[in-house]
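In this view, the complex is presented without one of its protein chains, the others remaining in place.
== chain A ==
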Amino acid sequence: MLSSYLTLAAILFCIGLYGTLAKRNAIIVLLSLELMLNAVNLNLIAFSKYGAIPSLTGQLFSIFTITVAAAEAAIAVAILIALFRARGTVLVDAFNRMRR
């Protein structure tokens, strides 16, 4: 049963990785990042039930991850709004001033 959960988490992580790499809209990139974080959470909770030493610590760590992810989402949306004010777009390939 554990390997089913791990496979599901791997699928989710790879979908998130693809979205992060290939999407041009910054909000969708952020959503894909959240998807990857959720895949990690699923792994933590699956190991907390089916791992070698089952304990509640995995669930606790996933709560920590959720908290950090919430802070990350708030900061990211704030940066996105500031960037939109400065550049007038949310497409990630428009944010290339430091490359020039």
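Throughout what follows, a contact is a pair of C-beta atoms (placed from the backbone, for glycine too) under 8 Å apart; a residue touches a chain by one contact, two chains touch by 3 or more; residues count from 1.
One rule holds for everything that comes next: contacts and distances are computed from a predicted model.
Trainee: Out of "Autoinducer 2 import system permease protein LsrC", "RNA polymerase sigma-70 factor, sigma-E family", "NADH-quinone oxidoreductase subunit J" or "FAD-binding molybdopterin dehydrogenase", which one is the UniProt protein name for the chain not included here?
Mentor: "NADH-quinone oxidoreductase subunit J"
Trainee: Pick out the residues on chain A that sit against the missing chain.
Mentor: Spelled out for chain A, the touching residues are 1-8, 10-19, 21-25, 27-28, 30-32, 34-35, 38, 41-42, 45-46, 48-57, 59-60, 62-64, 66-75, 77-82, 84-85, 88, 90-91.
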